[in-house]
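A protein chain is absent from this complex, but the other protein chains hold their places.
By written order: A and B. Residues from 1 in each chain.
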Amino acid sequence: MTEQSYNFAYLDEQTKRMIRRAILKGLAIPGYQVPFASREMPTPYGWGTGGVQVSAATLTPDDTFKVIDQGADDTTNAVSIRRFFERTAGVAVTTKTSEATVIQTRHRIPEEPLTEGQILVYQVPIPEPLRFLEPRETETRKMHALEEYGLMHVKLYEDIARHGHIATSYAYPVKVEERYVMDPSPIPKFDNPKLEMAAIQLFGAGREQRIYAIPPYTGIVSLDFEDHPFEPTKADHPCGLCGAADSYLDEVITDDAGGRMFVCSDTDYCESRRAQGHRGKDAA
Amino acid sequence: MYVAVKGGERAIDAAHQWLAEERRGDTDVPEMSVAQIREQMRLAVNRVMAEGSLYDPDLAALAIKQARGDLIEAIFLIRAYRTTLPRFGASRPVDTDAMAVERRVSATFKDLPGGQILGPTFDYTHRLLDFKLAAEGEAPVAGRADTGVGHVPHVTGFLNREGLIEEQPSSDDTPPDLTREPLELPANRALRLQALTRADEGFTLGLAYSTQRGYARNHAFVGELRIGAVEVEMDIPELGFAISIGEVTLTECETVNQFKGSKTEPPQFTRGYGLVFGQTERKAISMALVDRALRWEELGEDNVGAPAQDAEFVLYHSDNIQATGFLEHIKLPHYVDFQSELELVRKLRRSAGAQDLQEAAE
Partner (left out) sequence: MTPLLSVHGLTKRYGAHLGCGDVSFDLFPGEVLGIVGESGSGKSTLLNCLAGHLPPDAGQVIFDTRADGQRDVLTMSEPERRMLGRTDWAFVHQHARDGLRMGVSAGGNVGERLMAVGARNYGDIRDSAIDWLGRVEISETRVDDRPTTFSGGMQQRLQIARNLVTGPRLVFMDEPTGGLDVSVQARLLDLLRGLVRDMGLSAIVVTHDLAVVRLLAHRLMVMKDGHVVEHGLTDQVLDDPQHAYTQLLVSSVLQV
């Protein structure tokens, strides 16, 4: 049931064209942050307005849409965004990763490998990987233009000197096709290797007015040192519900006596495995 | 047995219902109408129009009602609505010289053509709670007099005639549009003023105050503060001339600031400018002070590193809708990031612990 008072997918066609141009430019220059005139959306800045605008410009009436937040389809913000497009675009929605043509995500990449023809839309809070080293936009844009990324490695050097390890666990910076250093949004570094995929990846930062993109099969390297290589990490347990040993896990506190269990953060993955008969040690 | 949390949808619906009930409050108390808010909370309405960048007192009043009096939330509602409106065109620049002034004061001249007009101001009220207002009374009526005010010329115009204040070159360039183009730096003055007029009042006030206390002090005098209605005119190509499409009330503040002069420029006064929807004096004066502070570079002044001189800092942090959204988003779930931080801290603590043990053994 679409609300007739708004255009398909809420945004007017002019705005969608402007966003599509930014997306195409982003795909043409992988990893480059394209400025775009982000619109005020009916959801707050910081709650996925960039992702929502990219989805709005990407969706067609034939699409099947999935929204995840922290890997889950039923977290409140995911529900809110899914409903927004049900109301304004009337598109089919799903929780099945394999059935979706457009997936909007916050902080995770689905466990199930994505395929050609799918689009993964990320919500990005701070698109600038250099921001916490250099607060000025005018300076960071120059650093990207001149490929001056020494400072990024200084930060990793300092981590190792102080902690013995690179102390970045999410939003771990990557280099795209040997050119731009890019923030993959706050996904856990466990997800970084999945950034090389068959699907199109689009990143939208509404408040910061930036869109960037990774075309299918683009080379993505997580920054590291030869002698301190990048390591994707996760909790060293299988999922308590489905027994998966290869998925990213949430830690759930089960009582106030130190009891806890680990479960898949990707709810669709976990449910599919359980439907296939897999069981973890905490499953009934 | 543990079951993964479900029911986000039900929780959201229930929260919305509760919110609606809370908004109405005690039903024994009569409901407030939008018209009441528009008429009796007019300064709140003005702020919502100014920072919402939409001149519509009825919609602003509705937004305040819906937002339960949270003005930033009301501004958000107006902004989200505004962005969906079609654009028919652009008006001509409004002529504030032809303003029908309700209030006009100058701090630089005791008397001047057009006179000092106090208008409806809190300025000389004693801030004593008026308990009579708690009991509903009759509507007060102000006396009427024919002021004989005709054209009220701008104060800066007098100074300009003597060459005492910098010339403000007029330009027919189309100013950039912050709501249609991404903010890119360096921002010219038109773009900065556009950002400032919709900037958060509190943020602008704080910055302006900081300049008075010495963080880029610029010795501002209120050359003139004027409030009143101006006509909005639009060129109609089919007609070949401009017609009036309505009136808006504006607050305009022009500050006169010292300037010591440079090698090429003799000493003269410089300007700061504020123009805001509605009667919004505090905001307009603050805007003028911040505008002046941001002009340090074109005037060849020193950058003393003050926040109010830093265009990037000011422009990127002045919008309360951006700020509040990003601030409040930390309420959203961050399980995934937090989980990876947990793993990292455990790992770092393990290696630190191992080192301690090794040192103890040696």
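Everything below uses one rule, namely that contacts are C-beta pairs under 8 Å (C-beta built on N, C-alpha and C of every residue); 3 or more make two chains touch, one makes a residue touch a chain.
Source: prediction; values computed, not measured.
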| message | One chain is left out of this view; which of A:Ala161, A:Ala257 or A:Ala275 touches it in the full complex? | response | A:Ala161
| note | The one residue from A:Glu148, A:Glu177, A:Glu196 or A:Asp282 touching the chain left out of view is A:Glu148
| said: Take the complete complex as the reference. Which residues in chain A touch the chain that isn't displayed? | reply: 145-151, 153-154, 157-158, 160-162, 224-228
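Everything below uses one rule, namely that only the chains that are shown with their structure count from here on.
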| field | List of chain B residues in touch with chain A within their complex | value | 1-2, 4-9, 11-12, 76, 79-80, 82-84, 86, 179-186, 312, 316, 321-322, 324-329, 332-337, 339-344, 347-348, 351
| Okay, in this complex, where on chain A does chain B touch? | 6, 10, 12, 35-42, 44-47, 49, 69-72, 74-80, 83, 106-108, 125, 136-138, 163-165, 167, 169-171, 186-190, 207, 209, 233-235, 240-241, 248-252, 254, 261, 263, 265, 267, 270, 282-284
